[in-house]
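Excluded from the complex is one protein chain; the other protein chains are retained at their positions.
For clarity, chains are labelled A and B in written order, and residue numbers in each chain start from 1.
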(Lines give C-alpha, C1' and ligand atoms only; values in the text may rest on other atoms or scores of the structure.)
Protein backbone atom coordinates (compact mmCIF):
# COMPACT_ATOMS: atom_id res chain seq x y z
CA UNK A 1 0.00 0.00 0.00
CA UNK A 2 1.41 3.38 -0.85
CA UNK A 3 1.94 5.90 1.97
CA UNK A 4 -0.78 8.20 0.73
CA UNK A 5 -3.47 5.54 0.75
CA UNK A 6 -2.23 4.42 4.11
CA UNK A 7 -2.66 7.89 5.58
CA UNK A 8 -6.15 8.08 4.11
CA UNK A 9 -7.08 4.81 5.69
CA UNK A 10 -5.72 5.82 9.07
CA UNK A 11 -7.55 9.16 8.82
CA UNK A 12 -10.74 7.27 8.14
CA UNK A 13 -10.08 5.14 11.13
CA UNK A 14 -9.63 8.19 13.35
CA UNK A 15 -12.91 9.66 12.15
CA UNK A 16 -14.62 6.39 12.81
CA UNK A 17 -13.17 6.26 16.31
CA UNK A 18 -14.34 9.80 17.06
CA UNK A 19 -17.79 8.86 15.85
CA UNK A 20 -17.85 5.77 17.99
CA UNK A 21 -16.79 7.83 21.01
CA UNK A 22 -19.58 10.30 20.29
CA UNK A 23 -22.01 7.43 20.04
CA UNK A 24 -20.86 6.06 23.36
CA UNK A 25 -21.43 9.42 25.04
CA UNK A 26 -24.86 9.76 23.45
CA UNK A 27 -25.93 6.28 24.49
CA UNK A 28 -24.79 6.93 28.03
CA UNK A 29 -26.94 10.05 28.17
CA UNK A 30 -29.91 8.27 26.61
CA UNK A 31 -29.72 5.32 28.96
CA UNK A 32 -29.55 7.81 31.81
CA UNK A 33 -32.85 9.32 30.62
CA UNK A 34 -34.38 5.86 30.49
CA UNK A 35 -33.04 5.11 33.94
CA UNK A 36 -34.59 8.24 35.43
CA UNK A 37 -37.95 7.39 33.91
CA UNK A 38 -37.86 3.93 35.43
CA UNK A 39 -36.53 5.30 38.71
CA UNK A 40 -39.52 7.65 39.06
CA UNK A 41 -41.89 4.68 39.14
CA UNK A 42 -39.77 2.73 41.58
CA UNK A 43 -39.26 5.75 43.81
CA UNK A 44 -42.95 6.67 43.98
CA UNK A 45 -43.86 3.10 44.76
CA UNK A 46 -41.21 2.50 47.39
CA UNK A 47 -41.65 5.91 49.00
CA UNK A 48 -45.41 5.54 49.44
CA UNK A 49 -45.28 1.88 50.42
CA UNK A 50 -42.50 2.33 52.97
CA UNK A 51 -44.53 4.90 54.83
CA UNK A 52 -48.03 3.70 54.06
CA UNK A 53 -47.89 -0.02 54.73
CA UNK A 54 -47.44 0.59 58.46
CA UNK A 55 -50.82 2.33 58.60
CA UNK A 56 -52.68 -0.43 56.82
CA UNK A 57 -54.37 -3.21 58.70
CA UNK A 58 -57.77 -4.80 58.50
CA UNK A 59 -59.23 -2.21 60.85
CA UNK A 60 -57.93 0.64 58.68
CA UNK A 61 -59.59 -0.90 55.65
CA UNK A 62 -62.87 -1.79 57.31
CA UNK A 63 -63.65 1.02 59.73
CA UNK A 64 -65.00 4.50 59.22
CA UNK A 65 -62.88 7.62 59.68
CA UNK A 66 -63.02 9.34 63.04
CA UNK A 67 -62.48 13.10 63.48
CA UNK A 68 -62.47 13.88 59.74
CA UNK A 69 -59.98 11.11 59.10
CA UNK A 70 -57.49 12.01 61.80
CA UNK A 71 -58.16 8.58 63.22
CA UNK A 72 -60.01 5.50 62.13
CA UNK A 73 -60.10 3.92 58.69
CA UNK A 74 -61.10 4.51 55.12
CA UNK A 75 -63.96 2.07 54.61
CA UNK A 76 -66.46 4.60 53.19
CA UNK A 77 -63.88 5.88 50.71
CA UNK A 78 -63.19 2.34 49.52
CA UNK A 79 -66.89 1.69 49.06
CA UNK A 80 -67.33 5.07 47.38
CA UNK A 81 -64.50 4.44 44.94
CA UNK A 82 -65.76 0.97 44.05
CA UNK A 83 -69.35 2.05 43.50
CA UNK A 84 -68.44 5.18 41.56
CA UNK A 85 -66.05 3.26 39.32
CA UNK A 86 -68.50 0.43 38.74
CA UNK A 87 -71.33 2.75 37.73
CA UNK A 88 -69.10 4.81 35.45
CA UNK A 89 -67.86 1.68 33.66
CA UNK A 90 -71.39 0.28 33.35
CA UNK A 91 -72.37 3.47 31.56
CA UNK A 92 -69.25 4.09 29.51
CA UNK A 93 -68.37 0.55 28.40
CA UNK A 94 -71.48 -0.19 26.31
CA UNK A 95 -71.46 3.31 24.86
CA UNK A 96 -67.76 3.17 24.02
CA UNK A 97 -67.80 -0.32 22.54
CA UNK A 98 -70.99 0.52 20.61
CA UNK A 99 -69.39 3.63 19.16
CA UNK A 100 -66.30 1.64 18.19
CA UNK A 101 -68.44 -1.03 16.51
CA UNK A 102 -70.27 1.61 14.55
CA UNK A 103 -67.06 3.33 13.48
CA UNK A 104 -65.38 0.13 12.34
CA UNK A 105 -68.22 -2.10 11.13
CA UNK A 106 -71.01 0.17 10.00
CA UNK A 107 -69.45 3.20 8.36
CA UNK A 108 -66.99 3.49 5.58
CA UNK A 109 -64.28 6.09 6.12
CA UNK A 110 -65.98 9.35 5.33
CA UNK A 111 -66.98 12.68 6.79
CA UNK A 112 -69.17 11.09 9.47
CA UNK A 113 -66.46 8.84 10.86
CA UNK A 114 -63.97 11.71 10.62
CA UNK A 115 -66.21 14.01 12.62
CA UNK A 116 -66.88 11.34 15.23
CA UNK A 117 -63.19 10.53 15.49
CA UNK A 118 -62.23 14.19 15.84
CA UNK A 119 -64.88 14.54 18.55
CA UNK A 120 -63.51 11.52 20.40
CA UNK A 121 -59.95 12.78 20.17
CA UNK A 122 -60.89 16.24 21.36
CA UNK A 123 -62.80 14.75 24.27
CA UNK A 124 -59.74 12.71 25.19
CA UNK A 125 -57.65 15.86 25.42
CA UNK A 126 -59.95 17.80 27.72
CA UNK A 127 -58.51 18.26 31.23
CA UNK A 128 -60.32 16.50 34.03
CA UNK A 129 -61.03 19.76 35.85
CA UNK A 130 -63.16 20.82 32.86
CA UNK A 131 -65.10 17.58 33.21
CA UNK A 132 -65.50 18.47 36.86
CA UNK A 133 -66.89 21.90 35.98
CA UNK A 134 -69.20 20.41 33.38
CA UNK A 135 -70.41 17.63 35.66
CA UNK A 136 -71.08 20.16 38.38
CA UNK A 137 -73.11 22.51 36.20
CA UNK A 138 -74.89 19.80 34.16
CA UNK A 139 -75.46 16.75 36.36
CA UNK A 140 -75.31 18.29 39.83
CA UNK A 141 -77.16 21.57 39.19
CA UNK A 142 -79.02 21.43 35.88
CA UNK A 143 -80.29 17.86 36.18
CA UNK A 144 -80.67 18.26 39.92
CA UNK A 145 -78.72 15.17 40.92
CA UNK A 146 -76.88 17.03 43.64
CA UNK A 147 -73.51 15.78 44.84
CA UNK A 148 -74.05 12.10 44.33
CA UNK A 149 -72.66 8.82 43.12
CA UNK A 150 -74.77 9.21 39.99
CA UNK A 151 -73.47 12.68 39.11
CA UNK A 152 -69.87 11.66 39.81
CA UNK A 153 -70.14 8.41 37.89
CA UNK A 154 -71.72 10.05 34.85
CA UNK A 155 -68.99 12.69 34.84
CA UNK A 156 -66.35 9.96 35.02
CA UNK A 157 -68.13 8.06 32.26
CA UNK A 158 -67.85 11.07 29.95
CA UNK A 159 -64.17 11.29 30.78
CA UNK A 160 -63.24 7.66 30.17
CA UNK A 161 -65.45 7.24 27.10
CA UNK A 162 -62.73 8.22 24.59
CA UNK A 163 -60.28 5.71 26.09
CA UNK A 164 -62.79 2.91 25.66
CA UNK A 165 -63.77 3.98 22.15
CA UNK A 166 -60.17 4.16 21.01
CA UNK A 167 -58.95 0.89 22.50
CA UNK A 168 -62.06 -0.96 21.32
CA UNK A 169 -61.69 0.47 17.85
CA UNK A 170 -58.13 -0.76 17.64
CA UNK A 171 -59.08 -4.17 18.98
CA UNK A 172 -61.93 -4.53 16.47
CA UNK A 173 -59.78 -3.38 13.57
CA UNK A 174 -57.22 -6.03 14.39
CA UNK A 175 -59.74 -8.85 13.84
CA UNK A 176 -58.83 -10.40 10.46
CA UNK A 177 -61.47 -9.57 7.86
CA UNK A 178 -61.66 -13.21 6.69
CA UNK A 179 -63.75 -14.00 9.79
CA UNK A 180 -66.28 -11.36 8.81
CA UNK A 181 -66.39 -12.72 5.26
CA UNK A 182 -66.92 -16.30 6.42
CA UNK A 183 -69.73 -15.25 8.72
CA UNK A 184 -71.42 -13.06 6.11
CA UNK A 185 -71.01 -15.72 3.45
CA UNK A 186 -72.90 -18.13 5.72
CA UNK A 187 -75.83 -15.75 5.54
CA UNK A 188 -75.30 -14.09 8.92
CA UNK A 189 -76.36 -10.47 9.15
CA UNK A 190 -73.93 -7.69 9.95
CA UNK A 191 -75.10 -7.52 13.55
CA UNK A 192 -74.87 -11.33 13.91
CA UNK A 193 -71.37 -11.15 12.49
CA UNK A 194 -70.41 -8.46 14.99
CA UNK A 195 -71.72 -10.38 17.97
CA UNK A 196 -70.86 -13.85 16.70
CA UNK A 197 -67.31 -13.39 15.44
CA UNK A 198 -65.94 -9.86 15.70
CA UNK A 199 -66.59 -9.01 19.34
CA UNK A 200 -65.44 -12.39 20.72
CA UNK A 201 -62.21 -11.99 18.76
CA UNK A 202 -61.73 -8.39 19.88
CA UNK A 203 -62.67 -9.15 23.48
CA UNK A 204 -59.13 -9.20 24.96
CA UNK A 205 -58.30 -5.80 23.47
CA UNK A 206 -61.63 -4.35 24.51
CA UNK A 207 -61.22 -5.75 28.01
CA UNK A 208 -57.76 -4.21 28.28
CA UNK A 209 -59.21 -0.83 27.39
CA UNK A 210 -62.01 -1.17 29.92
CA UNK A 211 -59.65 -2.22 32.68
CA UNK A 212 -57.40 0.75 31.88
CA UNK A 213 -60.47 2.97 32.13
CA UNK A 214 -61.20 1.42 35.54
CA UNK A 215 -57.71 2.43 36.62
CA UNK A 216 -58.30 5.98 35.47
CA UNK A 217 -61.64 6.14 37.28
CA UNK A 218 -60.14 4.93 40.54
CA UNK A 219 -57.36 7.49 40.50
CA UNK A 220 -59.33 10.51 39.31
CA UNK A 221 -59.77 13.44 41.66
CA UNK A 222 -60.55 16.71 39.90
CA UNK A 223 -63.58 15.45 37.99
CA UNK A 224 -65.04 13.77 41.05
CA UNK A 225 -64.50 16.20 43.88
CA UNK A 226 -67.16 18.68 42.65
CA UNK A 227 -69.62 16.09 41.41
CA UNK A 228 -69.63 13.22 43.91
CA UNK A 229 -69.01 15.38 46.95
CA UNK A 230 -66.84 14.49 49.91
CA UNK A 231 -69.21 12.86 52.37
CA UNK A 232 -67.55 10.50 54.82
CA UNK A 233 -70.62 8.32 55.24
CA UNK A 234 -71.19 4.97 53.59
CA UNK A 235 -73.68 5.60 50.74
CA UNK A 236 -77.05 3.88 50.64
CA UNK A 237 -78.33 4.94 47.24
CA UNK A 238 -77.00 6.22 43.95
CA UNK A 239 -78.14 9.69 44.91
CA UNK A 240 -76.00 9.77 48.07
CA UNK A 241 -72.74 11.70 47.98
CA UNK A 242 -69.48 9.81 48.45
CA UNK A 243 -65.84 10.55 48.98
CA UNK A 244 -63.45 8.52 46.86
CA UNK A 245 -59.98 7.39 47.91
CA UNK A 246 -58.06 10.03 45.94
CA UNK A 247 -60.36 12.78 47.24
CA UNK A 248 -59.98 11.53 50.79
CA UNK A 249 -56.24 11.34 50.35
CA UNK A 250 -56.11 14.81 48.85
CA UNK A 251 -58.03 16.30 51.76
CA UNK A 252 -55.91 14.49 54.35
CA UNK A 253 -52.65 15.48 52.67
CA UNK A 254 -53.45 19.05 51.79
CA UNK A 255 -55.00 19.98 55.06
CA UNK A 256 -52.34 18.13 56.99
CA UNK A 257 -54.95 16.20 58.94
CA UNK A 258 -52.96 13.03 59.51
CA UNK A 259 -49.88 12.10 57.59
CA UNK A 260 -50.03 8.51 58.86
CA UNK A 261 -53.52 8.03 57.47
CA UNK A 262 -52.62 9.99 54.34
CA UNK A 263 -49.76 7.62 53.58
CA UNK A 264 -51.98 4.66 54.36
CA UNK A 265 -54.66 5.91 51.99
CA UNK A 266 -52.09 6.66 49.31
CA UNK A 267 -50.69 3.15 49.63
CA UNK A 268 -54.13 1.59 49.21
CA UNK A 269 -54.86 3.84 46.23
CA UNK A 270 -51.52 3.16 44.59
CA UNK A 271 -51.77 -0.59 45.03
CA UNK A 272 -55.30 -0.56 43.63
CA UNK A 273 -54.39 1.49 40.58
CA UNK A 274 -51.15 -0.32 39.80
CA UNK A 275 -52.83 -3.68 40.28
CA UNK A 276 -55.60 -2.74 37.87
CA UNK A 277 -53.12 -1.43 35.30
CA UNK A 278 -50.99 -4.51 35.72
CA UNK A 279 -54.01 -6.69 35.08
CA UNK A 280 -54.90 -4.61 32.02
CA UNK A 281 -51.46 -4.84 30.47
CA UNK A 282 -50.23 -8.26 31.42
CA UNK A 283 -53.07 -10.47 32.56
CA UNK A 284 -56.15 -9.80 30.43
CA UNK A 285 -54.59 -10.95 27.16
CA UNK A 286 -53.20 -14.11 28.69
CA UNK A 287 -56.47 -14.89 30.41
CA UNK A 288 -58.33 -14.88 27.12
CA UNK A 289 -55.58 -16.73 25.34
CA UNK A 290 -55.77 -19.44 27.96
CA UNK A 291 -59.39 -20.04 27.11
CA UNK A 292 -58.98 -22.56 24.32
CA UNK A 293 -56.07 -20.85 22.59
CA UNK A 294 -58.25 -18.94 20.19
CA UNK A 295 -55.96 -16.11 19.23
CA UNK B 1 -66.82 -14.08 -26.22
CA UNK B 2 -68.65 -16.00 -28.82
CA UNK B 3 -72.26 -15.99 -27.78
CA UNK B 4 -74.25 -19.17 -27.35
CA UNK B 5 -71.47 -21.40 -28.59
CA UNK B 6 -72.13 -23.91 -25.90
CA UNK B 7 -75.40 -24.40 -24.06
CA UNK B 8 -75.38 -28.01 -23.03
CA UNK B 9 -78.35 -30.22 -23.47
CA UNK B 10 -80.57 -28.83 -20.74
CA UNK B 11 -83.54 -26.66 -21.49
CA UNK B 12 -83.47 -23.07 -20.40
CA UNK B 13 -85.51 -23.60 -17.24
CA UNK B 14 -82.85 -25.88 -15.88
CA UNK B 15 -80.16 -23.22 -15.65
CA UNK B 16 -79.34 -22.61 -12.04
CA UNK B 17 -77.08 -19.66 -12.72
CA UNK B 18 -77.06 -17.40 -15.72
CA UNK B 19 -74.83 -14.41 -16.36
CA UNK B 20 -76.02 -12.10 -19.11
CA UNK B 21 -73.59 -9.43 -20.26
CA UNK B 22 -72.44 -9.25 -16.67
CA UNK B 23 -69.65 -6.75 -15.96
CA UNK B 24 -68.15 -5.81 -12.63
CA UNK B 25 -66.22 -2.69 -11.68
CA UNK B 26 -63.97 -1.66 -8.83
CA UNK B 27 -64.11 2.09 -9.20
CA UNK B 28 -62.84 2.67 -12.77
CA UNK B 29 -61.32 -0.76 -13.09
CA UNK B 30 -63.41 -3.25 -15.05
CA UNK B 31 -62.74 -6.62 -13.43
CA UNK B 32 -65.32 -8.57 -15.46
CA UNK B 33 -66.21 -7.81 -19.06
CA UNK B 34 -69.65 -8.80 -20.31
CA UNK B 35 -69.64 -12.33 -19.03
CA UNK B 36 -72.22 -14.70 -20.53
CA UNK B 37 -72.33 -18.01 -18.77
CA UNK B 38 -74.96 -20.62 -17.98
CA UNK B 39 -74.62 -23.22 -15.29
CA UNK B 40 -76.99 -26.18 -15.18
CA UNK B 41 -78.54 -27.32 -11.95
CA UNK B 42 -76.49 -29.94 -10.07
CA UNK B 43 -73.45 -29.66 -12.27
CA UNK B 44 -69.84 -28.85 -11.60
CA UNK B 45 -68.25 -25.91 -13.37
CA UNK B 46 -64.57 -25.23 -12.93
CA UNK B 47 -63.43 -21.70 -13.56
CA UNK B 48 -59.77 -21.54 -14.36
CA UNK B 49 -57.56 -18.62 -15.19
CA UNK B 50 -54.44 -16.80 -14.08
CA UNK B 51 -54.33 -14.25 -11.26
CA UNK B 52 -56.33 -11.15 -12.11
CA UNK B 53 -58.58 -12.96 -14.57
CA UNK B 54 -61.72 -12.08 -12.59
CA UNK B 55 -62.56 -15.60 -11.37
CA UNK B 56 -62.80 -14.59 -7.73
CA UNK B 57 -64.73 -11.45 -8.60
CA UNK B 58 -67.27 -13.60 -10.41
CA UNK B 59 -67.68 -15.86 -7.36
CA UNK B 60 -67.99 -12.95 -4.98
CA UNK B 61 -70.56 -11.35 -7.24
CA UNK B 62 -72.69 -14.48 -7.05
CA UNK B 63 -73.10 -14.30 -3.27
CA UNK B 64 -72.74 -10.52 -3.26
CA UNK B 65 -69.74 -10.61 -0.96
CA UNK B 66 -68.28 -7.94 -3.20
CA UNK B 67 -70.83 -5.55 -1.74
CA UNK B 68 -68.25 -5.08 1.05
CA UNK B 69 -65.82 -3.43 -1.34
CA UNK B 70 -66.04 0.35 -1.54
CA UNK B 71 -66.92 1.77 -4.92
CA UNK B 72 -67.81 -1.50 -6.57
CA UNK B 73 -70.60 -1.68 -9.14
CA UNK B 74 -71.93 -3.95 -11.87
CA UNK B 75 -73.85 -3.91 -15.10
CA UNK B 76 -75.78 -6.62 -16.91
CA UNK B 77 -77.61 -9.43 -15.20
CA UNK B 78 -76.64 -12.25 -12.90
CA UNK B 79 -79.52 -14.67 -12.43
CA UNK B 80 -79.99 -17.34 -9.83
CA UNK B 81 -83.02 -19.51 -10.52
CA UNK B 82 -84.06 -16.89 -13.04
CA UNK B 83 -83.95 -13.99 -10.56
CA UNK B 84 -81.37 -11.26 -10.61
CA UNK B 85 -79.27 -11.47 -7.45
CA UNK B 86 -78.76 -7.70 -7.73
CA UNK B 87 -82.49 -6.97 -7.96
CA UNK B 88 -83.74 -4.39 -5.52
CA UNK B 89 -85.08 -5.90 -2.34
CA UNK B 90 -82.98 -9.05 -2.58
CA UNK B 91 -82.52 -10.52 0.88
CA UNK B 92 -78.75 -10.80 0.82
CA UNK B 93 -78.73 -13.07 3.88
CA UNK B 94 -81.11 -15.52 2.20
CA UNK B 95 -79.08 -15.34 -1.01
CA UNK B 96 -75.90 -16.22 0.85
CA UNK B 97 -77.57 -19.12 2.60
CA UNK B 98 -78.59 -20.42 -0.80
CA UNK B 99 -75.13 -19.78 -2.28
CA UNK B 100 -72.44 -21.00 0.12
CA UNK B 101 -68.76 -20.23 -0.20
CA UNK B 102 -65.49 -21.91 0.74
CA UNK B 103 -62.52 -19.56 0.84
CA UNK B 104 -58.99 -20.03 -0.42
CA UNK B 105 -57.15 -20.43 2.85
CA UNK B 106 -58.42 -22.94 5.38
CA UNK B 107 -59.76 -20.68 8.11
CA UNK B 108 -61.77 -22.11 10.97
CA UNK B 109 -63.81 -19.64 12.97
CA UNK B 110 -62.21 -19.17 16.40
CA UNK B 111 -64.45 -21.69 18.16
CA UNK B 112 -64.89 -25.43 18.55
CA UNK B 113 -65.38 -27.84 15.66
CA UNK B 114 -69.03 -28.26 16.58
CA UNK B 115 -69.65 -24.53 16.83
CA UNK B 116 -67.98 -23.93 13.47
CA UNK B 117 -70.48 -26.15 11.74
CA UNK B 118 -73.39 -24.97 13.89
CA UNK B 119 -72.57 -21.30 13.27
CA UNK B 120 -74.60 -20.85 10.10
CA UNK B 121 -77.67 -22.79 11.27
CA UNK B 122 -77.65 -20.89 14.57
CA UNK B 123 -77.63 -17.53 12.78
CA UNK B 124 -80.46 -18.83 10.60
CA UNK B 125 -82.50 -19.42 13.73
CA UNK B 126 -81.99 -23.13 14.46
CA UNK B 127 -81.63 -23.32 18.20
CA UNK B 128 -82.64 -26.77 19.40
CA UNK B 129 -79.63 -28.77 20.47
CA UNK B 130 -80.92 -31.97 18.91
CA UNK B 131 -81.51 -30.36 15.53
CA UNK B 132 -78.07 -28.77 15.60
CA UNK B 133 -76.40 -32.03 16.54
CA UNK B 134 -78.16 -33.80 13.73
CA UNK B 135 -77.18 -31.08 11.23
CA UNK B 136 -73.56 -31.03 12.38
CA UNK B 137 -73.26 -34.79 12.06
CA UNK B 138 -74.88 -34.87 8.63
CA UNK B 139 -72.74 -31.99 7.34
CA UNK B 140 -69.50 -33.43 8.69
CA UNK B 141 -70.35 -36.77 7.11
CA UNK B 142 -71.10 -35.13 3.78
CA UNK B 143 -67.74 -33.38 3.98
CA UNK B 144 -66.03 -36.71 4.79
CA UNK B 145 -64.75 -35.39 8.08
CA UNK B 146 -67.07 -37.06 10.58
CA UNK B 147 -64.96 -40.15 11.27
CA UNK B 148 -61.90 -38.06 12.00
CA UNK B 149 -63.50 -35.62 14.42
CA UNK B 150 -66.56 -37.29 15.92
CA UNK B 151 -64.78 -37.84 19.24
CA UNK B 152 -63.44 -34.33 19.58
CA UNK B 153 -66.22 -32.02 18.46
CA UNK B 154 -65.53 -29.72 21.39
CA UNK B 155 -61.92 -29.10 20.48
CA UNK B 156 -60.88 -25.75 19.02
CA UNK B 157 -61.13 -26.13 15.28
CA UNK B 158 -57.74 -24.50 14.92
CA UNK B 159 -56.10 -27.73 16.00
CA UNK B 160 -57.19 -29.57 12.86
CA UNK B 161 -54.78 -30.02 9.95
CA UNK B 162 -55.06 -27.78 6.91
CA UNK B 163 -56.90 -30.36 4.84
CA UNK B 164 -59.28 -31.10 7.68
CA UNK B 165 -59.88 -27.39 8.19
CA UNK B 166 -60.85 -27.01 4.56
CA UNK B 167 -63.29 -29.92 4.79
CA UNK B 168 -64.61 -28.30 7.96
CA UNK B 169 -65.18 -25.13 5.94
CA UNK B 170 -67.13 -27.23 3.47
CA UNK B 171 -69.18 -28.82 6.27
CA UNK B 172 -69.84 -25.35 7.64
CA UNK B 173 -71.30 -24.36 4.29
CA UNK B 174 -73.29 -27.60 3.88
CA UNK B 175 -74.88 -27.12 7.30
CA UNK B 176 -76.72 -24.06 6.00
CA UNK B 177 -78.26 -26.34 3.34
CA UNK B 178 -77.30 -24.33 0.28
CA UNK B 179 -78.17 -25.10 -3.31
CA UNK B 180 -75.03 -23.67 -4.83
CA UNK B 181 -71.50 -24.03 -3.48
CA UNK B 182 -68.74 -21.67 -4.53
CA UNK B 183 -65.16 -22.72 -3.90
CA UNK B 184 -62.43 -20.13 -4.34
CA UNK B 185 -59.16 -21.99 -4.95
CA UNK B 186 -59.94 -24.19 -1.94
CA UNK B 187 -56.86 -26.36 -2.35
CA UNK B 188 -54.26 -23.65 -2.85
CA UNK B 189 -52.97 -24.12 0.68
CA UNK B 190 -53.16 -27.91 0.78
CA UNK B 191 -50.86 -30.85 0.14
CA UNK B 192 -51.56 -33.15 -2.86
CA UNK B 193 -53.37 -35.82 -0.83
CA UNK B 194 -55.71 -33.38 0.87
CA UNK B 195 -56.26 -31.79 -2.52
CA UNK B 196 -57.33 -35.12 -4.01
CA UNK B 197 -59.78 -35.72 -1.18
CA UNK B 198 -61.43 -32.37 -1.85
CA UNK B 199 -61.62 -33.17 -5.56
CA UNK B 200 -63.22 -36.55 -4.87
CA UNK B 201 -65.73 -34.82 -2.63
CA UNK B 202 -66.67 -32.48 -5.43
CA UNK B 203 -67.62 -35.38 -7.65
CA UNK B 204 -69.89 -36.75 -4.93
CA UNK B 205 -71.45 -33.42 -4.07
CA UNK B 206 -72.28 -32.38 -7.61
CA UNK B 207 -75.15 -34.88 -7.57
CA UNK B 208 -77.02 -32.73 -5.06
CA UNK B 209 -75.49 -29.28 -5.45
CA UNK B 210 -74.55 -26.87 -8.16
CA UNK B 211 -70.84 -26.33 -7.75
CA UNK B 212 -68.56 -23.62 -9.05
CA UNK B 213 -64.93 -24.39 -8.39
CA UNK B 214 -62.28 -21.76 -9.03
CA UNK B 215 -58.68 -22.75 -9.64
CA UNK B 216 -55.62 -21.30 -11.29
CA UNK B 217 -54.37 -24.80 -12.02
CA UNK B 218 -55.41 -26.30 -15.40
CA UNK B 219 -54.52 -29.84 -14.32
CA UNK B 220 -56.95 -29.54 -11.45
CA UNK B 221 -59.65 -28.34 -13.83
CA UNK B 222 -58.96 -31.35 -16.01
CA UNK B 223 -59.12 -33.74 -13.06
CA UNK B 224 -62.41 -32.33 -11.88
CA UNK B 225 -64.04 -33.06 -15.26
CA UNK B 226 -67.45 -31.41 -15.47
CA UNK B 227 -67.42 -28.20 -17.45
CA UNK B 228 -64.59 -25.73 -17.65
CA UNK B 229 -64.72 -21.98 -18.08
CA UNK B 230 -61.51 -20.16 -18.90
CA UNK B 231 -61.33 -16.56 -17.68
CA UNK B 232 -58.60 -14.28 -18.92
CA UNK B 233 -58.20 -10.58 -18.03
CA UNK B 234 -61.86 -10.31 -17.07
CA UNK B 235 -63.20 -12.07 -20.13
CA UNK B 236 -64.80 -15.47 -20.46
CA UNK B 237 -62.65 -16.87 -23.23
CA UNK B 238 -63.95 -20.38 -23.51
CA UNK B 239 -66.58 -22.56 -21.91
CA UNK B 240 -67.33 -26.22 -22.51
CA UNK B 241 -66.99 -29.79 -21.24
CA UNK B 242 -63.55 -30.42 -19.79
CA UNK B 243 -62.78 -33.11 -22.36
CA UNK B 244 -63.43 -30.70 -25.21
CA UNK B 245 -61.66 -27.68 -23.78
CA UNK B 246 -58.55 -29.63 -22.96
CA UNK B 247 -58.30 -31.64 -26.14
CA UNK B 248 -59.59 -29.14 -28.71
CA UNK B 249 -59.36 -25.61 -27.33
CA UNK B 250 -61.04 -23.17 -29.71
CA UNK B 251 -59.13 -20.12 -28.61
CA UNK B 252 -55.38 -19.57 -28.86
CA UNK B 253 -55.33 -18.06 -25.37
CA UNK B 254 -56.89 -21.17 -23.89
CA UNK B 255 -54.37 -23.31 -25.62
CA UNK B 256 -51.50 -21.19 -24.36
CA UNK B 257 -52.86 -21.38 -20.86
CA UNK B 258 -53.38 -25.12 -20.66
CA UNK B 259 -50.02 -25.79 -22.24
CA UNK B 260 -48.37 -23.51 -19.69
CA UNK B 261 -47.32 -20.71 -22.03
CA UNK B 262 -49.40 -18.16 -20.08
CA UNK B 263 -49.91 -18.30 -16.38
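By our rule, contacts are C-beta pairs under 8 Å (C-beta built on N, C-alpha and C of every residue); 3 or more make two chains touch, one makes a residue touch a chain.
The working rule: contacts and distances are computed from a predicted model.
One chain of this complex is left out of the view, and of "Anthranilate 1,2-dioxygenase ferredoxin subunit", "Cbb3-type cytochrome oxidase assembly protein CcoS", "Spermidine/putrescine import ATP-binding protein PotA" or "Phosphate transport system permease protein", the protein name its UniProt record gives is "Phosphate transport system permease protein".
The residue touching the chain not shown here, chosen from A:8, A:30 or A:66, is A:30.
Within the set A:38, A:66 or A:90, the residue that contacts the chain not displayed is A:38. Touching residues on subunit A toward the chain that is not drawn are 16, 19-20, 22-23, 26-27, 29-34, 36-38, 40-44, 47-48, 94-95, 98-99, 101-103, 106-107, 115-116, 118-123, 125-134, 136-138, 142, 158, 161-162, 165, 189-191, 212, 215-216, 218-222, 225-226, 246, 249-250, 253-254, 262, 266, 269-270, 273-274, 276-278, 281-282.
The rule we apply is simple: only the chains that are shown with their structure count from here on.
Subunit A and subunit B have CA centres that are 48 Å apart. If you check the complex, the residues on subunit A that touch subunit B are 108, 178-189, 192, 196-197, 200-201, 292-295.
Taken together, the subunit B residues at the contact with subunit A in this complex read 63, 65, 68, 70, 93-97, 100-101, 103, 105, 107, 109-112, 119-120, 122-124, 156, 158, 169, 172-173, 176.
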